[in-house]
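Missing here is one protein chain; the remaining ones are kept as they sit in the complex.
Order as written gives the chain letters A, B and C; numbering starts at 1 within each chain.
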Amino acid sequence: MMGIKWNELLITGDPLILGSQIAILLTMIGIVGGITYLKKWRWLWSEWLTTVDHKRIGIMYIIAAVLMFFRGGIDGLMMKAQTARPEMEFLNAQHYNEVFTTHGVIMILFMAMPLLIGIMNVIIPLQIGARDVAFPQLNALSFWLFFSGAMLFNISFVIGGSPDAGWTSYFPLAGKEFSPSIANNYYAIALQIAGIGTLISGINFVVTILKMRTKGMTLMKMPMFTWTSFIASVIIVAAFPILTVALALMTTDRLYGTHFFTVSGGGMDMLWANLFWLWGHPEVYILILPAFGIYSEIFATFSRKSLFGYKSMIFSIVAIAILSMVVWVHHFYTMGSGPAVNSIFSITTMAIAVPTGIKIFNWLFTMRKGRIKMTTPMLWALAFIPCFIIGGVTGVMLGMGAADFQYHNTLFLVAHFHYTIIPGVVFAVFAALYYWWPKMFGFMLNEKIGKWHFWLFVIGFNVTFMPMFFLGLDGAVRRSYTYSVESGFAPLFLLSAIGSAVLALGFAAFCYNIYWSARYADRNISSDPWDARTLEWSTASPVQFYNFAKQPEVTTLDPFWHMKKKNEGLTLKDSEIEEIHMPSNSGLPIFMGAVFSVAGFFLVFEWHIAAVVAAVGIIAGLIIRSFDYDEGYHVKKDEIKKIESTWRNVEGEVHNDVS
Amino acid sequence: MKKFLLSLTALLPLLVLSGCNMVVFEPQGPVARSITDLINWSLIWMLLVVVVVFGLFGYIVWKYRERPENMEYEPPEEHGSTLLEIIWTGIPILIVIALTIPTVTTLYALEEVPKGYEEKEPITIHVTSADWKWIFSYPEEGIETVNYVNIPEDTPVLFKMTSASTMQSFWVPALGGQKYTMPKMETELYLVADNPGSYEGQNTNFNGRGYADMKFEVLAQTHEEFDQWVDDVKEKAPKLTEKEYEDLLKPTHLGRMTFSNTHLSWVNHADPDSKAYTNPELYRGHGYQGKIFEEEDNYKSEEINENDKHGHDENIENKENHGGGHDGH
Amino acid sequence: MSANVDTTLPLEYQTEQNRLNILGFWIFLGAEIILFATLFGVYGVLYERYAGGPTHKDIFVIKDVMIQTLLLLTSSFTMGLAIFEMRLHNLKRLITWLIITLVLGAGFLFMEINEFIHYVHEGATMQTSAFLSSLFVLLGTHGAHVTLGIGWAIMVIIQLAKRGLTPVTARKTFIIGLYWHFLDVVWIFIFTFVYLKGLVG
């Protein structure tokens, strides 16, 4: 039927993959069975799957991204196991190639970015005192597109084969001539779907932050996390269309035989590298900027001081955003574009050290004269500084074009970017989860387990990646599944592998913490357990669905801090309560996500007619949306009164879980 | 916290000290040496940055940490300081300038014959990378080698590089930095070896299943030895035929080979109008196979087409497959 | 969110949600600029890589291009008139101008499809060379946008006919207007940097 080669469809013959196939099947049966048994389908559908509430969407992003962290983390551990000893035979070359490719893609696009977008979703409307984002339904669509892209990418290793040309998927290697299996179609199409979702998110946040701020919150009174997320969203809007085009051209090259990047027909392989990094470099700053914002909030809160140099912080993120657009060539100095090109891009690249340095020094001076409270979120923020500096200065070393000829594509580079991404983004996400957890769920994560998590992870991280700098300088290249005994790399590789085991223990501690706290943590906590400074802490934990009964009015930076000091604006009079208009739930976003993944799946397998048929569903969705005049609903005063009084008049003392 | 800081600061000098036995810090020629000098220069500045920031960090965190004694202390309202902002914008700018100048001069210098060697007659060697092997052609001498290259010591060698397949990167860390090889275009790289010796070279740009073993040896010889070797090869080595050459380009690992002519006489892959020698059929392997497009300007002899139809698997030495789906065509 | 209605403004700006949507659409157009810029960049890099196939001069027909340009320019003008009438609350004329715009747009599309057929007859397909790949994809992306615009405008016309001029329908009409003008802007650059450049150089 339709020339489908059924015998090739499933990947067979490999015990690891067979194991995962069985595990996936069992998990799915388990989930479906469990939900049916508990009669939770209706609840799941109406409370979560069709929700347009930014907080719930944010939480769904976070859950999906943490699952992806597992997947990517296990890929990382597999690589570390394979290279622990010289000439190991745990993974063969093909398998190793698939593992680092999926590791890179999943970690960057399906873990780091969605985690940050999830946190942005939960926090930003709260920080700016808004009731939701500008386009709640589009927000849900963004999530479902991301989710559908992620799922499509993840099934690749059991159905059809995983992409294996690196997360950069350079041509000609990634073209049909050298990768005839459909595996790399997954890369092109799954990323495309998720990328469209991200672009929509970016637009949504730009408009939300520009237009939905509460009364009195001028741009220069916005919390730093909102600022950095705003700039990151601007970069998303500027960079993601480039990825869209690059992936579309990759798709036509692979599926329809065009000649953008091929060896024959006049195609140019360098063009792919150029387009990929035109997006790819801004992408790493899309990751780091919101993370910088998270740290800014945490440093200020736990030093009990406002952020030092607020204006210069904003100047520096704007400078980073502009510079991030003009450095992409530093990823291919070795492509022979000549000394003039390399010189210019060396200069722009190194220039990024200046605004980043400004931020580092401002954070240090935020803590100076403060009273530094060593909570778990703060520990992550503290560890970030030294670790990230190592990543940053090695980045500057890579930025020196001539020197990069010796570092490029070695483990020195791999060490650099794990030293920027993990302290920069992963630590920040952990910090944010510990910090905002009570806001999201109404209980705190355990501080003691949190410290275990922290120390294991940070030590494991340094032991894993520090040796890679030295290996790289000794000539060990990246993406090589093995090395010889004579190379002398063995001891450092082993050390690094041991480090990754510690790292995994740290992550396990985190998972255990979630489990423990969900079961045993105190539910009777204050809505402001950290004595924090910004508006999200002025409302209930977990936040009621309309966020604020009365939208707060702002006169200064750190508004909530000053309200608390002056003891004003915290109470709510009955006369201030008004009906609140809220958007209705919608099943359309999840429907669109589903159609996109089905159409995408057919396209991956090059079953064009089926794909076109499925795409009709997309058009149907758009038409339904166009004729949708649902105006939302109003929350009645009585209901608001009831909700507000339950959290405002808690009986007895509330417990702050801070040691 | 302290423990962690200590372990970090202990690791850093190690980065510099243990430099003595890492290939990048043991340059064996002027090109590599100029890069090592640049790296060392950058390390000094980076160390300075690291020491200053770590010091400041340790001091502040230690001094202002919360203790049972200072729970009463309420930190002051403080918004910033223009003077401080200027200082920590200005100094990094100066550091960046200090790094930029030698970077730019080195970038330009690397494109030329190394300083002090302008007088010496350079020799030209064409490098063609294929999956997963290196082919070296000596047009002046009329010889060709696979997976090893002999060069005279103390002589600038101009490598003219291209690829017959994917994008690869030519790197001999002891002698100099790397550069990509790409189909239908040419990149150039000068290298010089100070002394006779054997240096390892390899591909650093990932190009598929055989990537890890895509290595070659650079053997620097005295002038006499080199001339002797060239003569020997001319005399004793077989001639490479077009047919053998096509076989050679298939995705395989090969040992060393030596020929007394060069493939440049029938194809130079750097030429933008040259035929493409790609064999998509031979890359079929893992997973579900998609459609392949026949290209008009792709060169394939009859014979190769014949081969493809039945079990091409013999052609691929060291073919590693984990699992199914390679019977589908 | 709240129905913070300001009746001194034109209909499409009256509600807060409308203002959000219009700003959001402008930001989206910013992203579209970058999308098309990338395609232009690709074309600029590949445009002399004929791989032995046909060149610009072999396939471009200036007369057809001029007609296409005129159709699209005029449609952008009539779209402007439609919005002008909308602000005067002339529903009938608004719909009339919208329909004229769409007819012109359809004419443009018809010409473009003919053009593609002509190219293929000349042996110039998407698979022939890098130049043609980039040409087809650039023109095709623009054409696909026009197609989408026509479909979308039809939806809006139906809603206008059913519901008359309300803040919601006015906003939808206004946004499709922006979109249409934007497509004209893109075409101007295609006209200049693809067709004229190809015929000169």
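Keep in mind that, in the parts below, a residue touches a chain if its C-beta (ideal position, glycine included) is under 8 Å from a C-beta of that chain, and two chains touch if they have at least 3 such contacts.
The criterion applied here is as follows: contacts and distances are computed from a predicted model.
Entry comment: the absent subunit's protein name, as recorded by UniProt, is "Quinol oxidase subunit 4", drawn from "Acyl-CoA dehydrogenase", "Quinol oxidase subunit 4", "ABC transporter permease subunit" or "phosphoenolpyruvate--glycerone phosphotransferase". Among C:Ile22, C:Val61 or C:Ile99, only C:Ile22 touches the chain that is left out of the view. Considering C:Gln17, C:Thr69 or C:Thr125, the position touching the chain not shown turns out to be C:Thr69 (whole complex).
When the whole complex is considered, the residue among A:Leu210, A:Ile514 or A:Ala610 that touches the unshown chain is A:Leu210. From the options C:Phe40, C:Phe136 or C:Trp152, the residue with contact to the chain not on display is C:Phe40.
For subunit A, the residues in touch with the chain missing from this view are 210-211, 234, 238, 242, 268, 270-271, 274-275, 278, 325-326, 328-329, 336-341. Touching the omitted chain from subunit C are residues 9-10, 13, 19, 22-23, 26-27, 29-31, 33-34, 36-38, 40-42, 44-45, 62, 66, 69-70, 73-74, 76-77, 79-81, 84, 87-88, 177-178, 181-182, 184-185, 188-189, 191-193, 196-197, 199-201.
Basically, only the chains that are shown with their structure count from here on.
The chain pair with more C-beta contacts between its two chains, of A-C and B-C, is A-C. Centre to centre, using the average C-alpha position, subunit B and subunit C are separated by 46 Å. Shared interface positions of subunit B, defined as residues touching 2 or more other chains, are 293, 297. Multi-chain contact residues of subunit A (touching two or more other chains) are listed as 257, 264-265. Touching subunit A in their complex are the following residues of subunit C: 1-3, 19-21, 23-24, 27-28, 30-32, 34-35, 38-39, 42, 45-46, 49-51, 126-131, 133-134, 136-137, 151-152, 155-156, 159, 168, 172. Interface of subunit B with subunit C (complex): residues 293, 297. Against subunit C, in their complex, subunit A makes its touches with residues 131-132, 134-135, 199, 202-204, 206-207, 210-212, 237-238, 240-242, 244-246, 248-249, 252-253, 256-260, 264-268, 271, 275, 278, 581-583, 619, 623, 626-627, 629, 632.
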